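Moving on to chain A:
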Amino acid sequence: MAKHEYAFYPGCSSQKGASASNYLTSVESMCKTLDVKLTEIPDWNCCGASIGYAEAGELPRHVLNARNFALSEQHLPGQEIVATCAACWLGARETRERLTHSDTLMADTREALKEAGLTINEMPNVRHMVEVLIEDLGFEEMAKHVVRPLEGVKIAGYVGCQTNRPFGVAGESFENPVYLDKMVEMVGAESIPEYEQKVTCCGGALAFSEPEKAQAQIKDIVESAYDHGADMIVTPCPLCQANVEIYQGQINKRYGTKFDIPVMYYSQLMVVAYGGSAKDAALNGQVIKARRLEEIAAKPVKR
Partner candidate 1 sequence: MSANTAVAEKYRNNFLKEIEEQVEMGDWVKMCMQCGVCSGSCPTNFQSAWEHPPQELFMMIRAGKREEVLTSSSMWNCTSCYNCIVRCPRKLPITHIMHGIAEYAHRLGMAPKMQPTRFFSGLFWKNCTHTGRVNELKLSMGLYFKDGFVQGIKNGMAMQSVALGLVKAKRLNVMELFGGHKCKDQKGVHAMLKKAYEIERSRKTAKMAG
Partner candidate 2 sequence: MADIKVAAYICKGCGLGERLDTDALVKTAQKDGKVPLAKSHEFLCNADGVAMIKNDIANEGVTHIMIGACSRRAKTEAFHFPEHAVARANLREGVVWIRPDTEEARETTQEMAEDYIRMGCAEVKAMTAPAGNLNTGGSKTLLVVGGGVTGMTTAIEASKTGYPVVLVEKSGALGGWAGKLYKRTPVHEPYKSPADTGVADLVSQVQADSNIKVYLNATIAKTDGAPGRFVVDVATESGATHTEDIGAIVQATGFTLYDMNKLPELGGGKSPNVVDQAGLEALAAAAAEGDGVIRRPSDGQPVKSVVFVQCAGQRDTTGQHLSYCSGFCCNASIKQAMYFKDTNPAVDTTIIYTDLRTPGNGEDFYRSAQEKGVIFTKGKVAEVLPTGNTSTVKFNDLILGDTDAAMVDVDLVVLATGQVANSGINIDALAATAEEEGAVEVKPISILNLTYRQGKDVPQLKQGFTDSHFICFPYETRRTGIYTAGPVRRPMDIAQAREDATGAALKAIQALENAELGRAAHPRSGDLSFPKVRLEGCTQCKRCTVECPFGAIDEDEKRFPVFNESRCRRCGTCMGACPVRVISFENYSVNTVGAQIKAVDIPDEFSEKPRILILACENDAYPALDMAGMNRIEYSAYVRTIPVRCLGSVNTIWITDALNAGYDGVMLMGCKSGDEYQCHFVKGSELGRTRLSKIDDTLKTLNLESERVRDLEVAITDIERLPEMINKYAAELVAVGPSPFKGF
């Protein structure tokens, strides 16, 4: 039996051929090393994300998340739900808080769930993968598996919004969370604690609907990483990753910049540091290639 087991809520962007499929690949490799077993919630659905607000309404939004709770309870009783996506985690966790605090909302939710033949008896805990790593495993345990430290790589820890606010990781400040910096240090790379854009918004869904507004923010985020001499940026959020990575070309056109900085998931760094191959870490999934990591991943591991 694995050391830790969870009901897994990968979310839409992590699916095959979707924008964060590389995230999923690297999380799977990372969990293998750490002996964490993730069992996908059967037939899970979208969380609705915050951007669905124009039509979501309150109850439909919560019912959507409650369906996942019900499925988890039914198929994976007693397991906590773990999400890798910031929006999935936030949406599910918000539903959990609201239903816990309102009997009416809970009753209405149960009534709607009935239509899908489902019910909720107990509220599950909803965790982000980062919480699992920090709280259930701890930095010491994570560090034990490092066999190929990412020496000489300088990485800006970009936490972004939704893994940080309004809930955040316990013990971290909203204005200056430090866990990503600690993770960077843990894999043997150099962190940039003074990186001032670490909690700046990437623009979220506005990157699609109003690109000029979002790209103004992304420019700040990338520029500051360059100013601090970063080789790459690391983030725990799929939308942050996508927005900060894939629009660099457009920003270069718009602002005359020469941005070309890789944006990684923490899980990718860990997989390489844990001795995984470029494929295990899904480095091929980068639009802006992470050459430094590819080089390190090509080196033999001293075990």
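Picked so that all candidates are chains of the complex that A comes from, given by their letters.
We adopt the following convention: a residue touches a chain if its C-beta (ideal position, glycine included) is under 8 Å from a C-beta of that chain, and two chains touch if they have at least 3 such contacts; residues count from 1.
Computed from a prediction, not measured in an experiment: that's the story for all the values here.
Chain A shares a touch in this complex with candidate 1, selected from 1 or 2. In the complex of the two chains, the chain A residues touching candidate 1 come out as 12-13, 15-22, 43-46, 48-60, 63-64, 67, 108-109, 111-118, 161-162, 165-166, 174, 199-201, 203-206, 208-210, 213-214, 216-217, 242, 246-247, 249-250, 284-287.
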